[in-house]
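A short write-up of the structure that comes next.
The complex appears here without one of its protein chains, the remainder shown in place.
What follows is chain A.
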Amino acid sequence: MKLTIERSALLKALSHVQSVVEKRNTIPILSNVQIEAADGQLALTATDLDLAIVEHTGADIAQDGATTVPAHTLHDIVRKLPDGAQVGLSLNDRTLTLNAGRSRFTLACLPREDFPVMSAGELPHRFTLPAPQMKRLIDKTRFAISTEETRYYLNGIYLHVAEGEKGSTLRAVATDGHRLAQVEVALPDGAAGMPGIIIPRKTVQEIRKHLDEFEGEIGIELSDTKILFRFAHAVVTSKLIDGTFPDYSRVIPEGNDRLLKISCEEFSEAVDRVSTISSDKSRSVKLALETDKIMLSVTSPENGTATEELAADYSAEAMEIGFNSRYLLDILDQVEGDEVEARLADSASPTVMRDGADESALYVLMPMRV
């Protein structure tokens, strides 16, 4: 193998793939990235056995070939090369030599034959999704993904076909047991028969990275155990979480009839302000709702108290409710419209929140007892 490639092209591809590689591995080759030169292209592959990414980039190839080298080391080297540098890679027996200007690195290789190949298997369900829609599905739910290992089936986004009043949609749901986020997009052609799947958190993160640079249609192929995302220059294949997502619809209350409408920006700034005073991790903020106003208060046994009154659209019976201010802010962050709507029942039942300008997303937040 012998090739030359522009530093920035190599860096971009490497930064996409290296984050898949775990920092510590018991199987040495999993620390490596596979480099393959063929058909006038350079293909970089990385995997952690649950997730694999292949990224293609143009290169000036003098001789085809393939090998594997430590991913983070290679990434660090390329990152530190001067902008605009031409990087030469050549494989000689067991080492890969990297030349750039006057720098020269020799990296130990492991044979590409030992590099684990993740086979996607049969992927019967295929459809495409515009990148902005994929982005919505991820952005509005991923803050609620659980990190708790015991309930592993909550460690991802549940993507499935939902039947609503306006017909079928493709819906994403995430919950950590304290709050829940749900968002949907129009059901793409070909998705109708797909099973409900749970996409692991790490895969979600990797996919999300590509969405900043990619505008087109994403090709999605899936079975009930694996999923594949096809971008212009990259293909991401991932295992799915093998578990049953709980029947979340049961925790979304239907009958909450106390409606609060409030400026999202004012609300979120006020919550942020009053919670400054709480020094402990529980960060509870109390909301006292009265006709057309709401009073926020935080009490910290060490520091004192903070209160702030806000005008709001509220005409139901007066009530008080406490929330984790961090959770509240997470939800308010998702709201793009001017107004946020909250439907409440009482101080011990879940509250439903929505973006006043967006029907398609919904959040459920469980209160705190303070």
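Points worth noting:
Note that contacts are C-beta pairs under 8 Å (C-beta built on N, C-alpha and C of every residue); 3 or more make two chains touch, one makes a residue touch a chain; residues count from 1.
Basically, contacts and distances are computed from a predicted model.
Choosing from "ABC-2 type transport system ATP-binding protein", "DNA mismatch repair protein MutL", "Elongation factor 4" or "Cyclohexanecarboxyl-CoA dehydrogenase", the protein name stored in UniProt for the chain missing from the display reads "DNA mismatch repair protein MutL". The chain omitted from view is touched by exactly one of A:Ala59, A:Ile157 or A:Val364, namely A:Val364. Within the whole complex, the absent chain has one touching residue among A:Gly167, A:Gly193 or A:Pro301, and that is A:Pro301.
From the set A:Ala52, A:Leu159 or A:Leu180, the residue in touch with the chain omitted from the display is A:Leu180, counting the whole complex. In the complete complex, the hidden chain is touched by one of A:Gly196, A:Pro246 or A:Gly356, namely A:Pro246. The chain not displayed touches chain A at residues 146-151, 154, 175-180, 246, 248, 251, 279-284, 299, 301-302, 322, 324, 348, 350, 364-370.
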